[in-house]
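Note that this complex is displayed minus one protein chain, with the remaining chains in position.
Our next item is subunit A:
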Amino acid sequence: MSNLLEIKNIVKKYGDYTALNDVSINIPKGSVYGLLGPNGAGKTSLIRIINQITMPDSGSILLDGETLASKHTADIGYLPEERGLYKSMKVGEQALYLAQLKGLSKSEAKKRLKYWFEKFDISAWWGKKIEELSKGMAQKVQFIVTVMHNPKLLIFDEPFSGFDPINAQLIAQEILKLRDEGATIIFSIHRMESVEEMCDEIALIDKSNKILDGNLNDIKREFRTNTYQVGLTTSNKKEVELALQENFSVLPPDFKLLGDELTVNVKLDKTKSANDLLSFLTTRGQVQHFVELIPSANDIFIEAVNKNS
């Protein structure tokens, strides 16, 4: 898979403060890419550089193999974290204006807007001013103006903040649909559940440095600890637990089951496989629950950030 965006050795300083320190990221074509990091890590700085709102002090960016230039603004759709619309401007006029700024002709913009307004069932809002709409309604309009010029690259900075759950769901679906139609998506998010749900690839930025990047599943594999959740129905819980402790390293359970089972987490070292554990268990009782503990994005995030500091 080729890369739509290649970010190479980006450095950005604000006076004495370094916002991005030699950051390189490759974003594969057609992926949903999660840009993660604590507040103030440098995510927004990087996104602004991709959008050519600010220029890097050094480093380069290639979009679809070409050095990023001002003509590429038409290929990018950007929903900033700090977002809004002209309050006293009418919805339709405003959307047309923003579409034309993205390089669409007026007639083409009208056609596309009609499609999106009908899709979201908001055609009746065309002549209304933004200040007359509710916040959720305005967010829908905002989403439309972000995507209506069919950009190759869509960047969403905290897209779900401010959306109610129903609209957030709707927007998430639309974003995935756009990905299926060929767009590449960059998310910058805090909400880790969305990362699990949507992202194929992630990069973790902390304190101006990229500390981790790659395919989410690969990363999860890398961060797996070979720990299993075990739930066992047995008449002699104490004895079994002691036997487990002799043969394996046993941790307190991080889950609950419905019955009166023995619950533990078991961490396997390199000499033992899951099968060894399972056969040990089956001889001692009825296995109710046996699940490998896969690190969540949240766990990885916290672990990586802690390691970095």
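Note that in this section a contact is a pair of C-beta atoms (placed from the backbone, for glycine too) under 8 Å apart; a residue touches a chain by one contact, two chains touch by 3 or more; residues count from 1.
The rule is short, and it goes like this: contacts and distances are computed from a predicted model.
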Protein name as given in UniProt for the chain not displayed, "PucR C-terminal helix-turn-helix domain-containing protein", "Na+/H+ antiporter subunit D", "ABC transporter permease" or "NAD(P)/FAD-dependent oxidoreductase": "ABC transporter permease"
Option touching the unshown chain, where A:Leu5, A:Leu98 or A:Val240 are the choices: A:Leu98
Option from A:Thr73, A:Gln139 or A:Thr184 whose C-beta touches the chain left out: A:Thr73
Touching residues (missing chain, whole complex) on subunit A: 13-15, 48, 51-57, 70, 73, 76, 78-80, 82-89, 97-98, 100-102, 142, 145-146
